[in-house]
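All protein chains but one are shown in place.
Our next item is chain A:
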C-alpha cells in the first residue's frame, strides 16, 4: 500500500520541480548566447510537464479506493498541517471512549445496586427474575 503512495509522491515531486524550474526560466529571461538553450529547455519542460501529468493520471487507477475526509482539505486550505486533523481525531476518539466507558461503568454499578435493593424489597419476584435472566456477572 505504501508503494503506490511512494510512486505518486515521486511523480508529484518531479512535476513540481519541473514547474519550479519553468518558473525560474520565465521569471527573468535575458537575451544572451544561451537563448537557444533556454528555449530548448523551455520546450522540453513543457512536454515533460504534459508527460508528468500523464504519469500522475496513471497513478489514479491504483488509488481509486482511497478516501480522504473533506475536513482535511479545510486544514490544507487554511495553511495548517493535516497531521493536526489526525491528532484531533485521535484525541476526540479517546475522549469519547473514556466518556462512554464512564457511562457503562456507572450504569453497571446502578444495575447491581438496583438488583440488590429490589431483592431486599421484592425477594420472591427478584428470585424469579434471576431464574429467567441468570445471575448478573460481576462488574
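Just so it is clear, a residue touches a chain if its C-beta (ideal position, glycine included) is under 8 Å from a C-beta of that chain, and two chains touch if they have at least 3 such contacts; residues count from 1.
The criterion applied here is as follows: contacts and distances are computed from a predicted model.
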item: Protein name, per the UniProt record, of whichever chain is missing from view ("Mediator of RNA polymerase II transcription subunit 19", "Non-structural maintenance of chromosomes element 4", "PIGH acetylglucosaminyltransferase" or "Presenilin enhancer 2"); value: "Mediator of RNA polymerase II transcription subunit 19"
item: Missing-chain contacts mapped onto chain A; value: 13, 16-17, 20-21, 23-31, 38-39, 42-43, 46-47, 50-51, 53-54, 57, 70, 73-74, 76-84, 86-87, 90-91, 93-94, 96-101, 103-105, 125, 128-129, 132-133
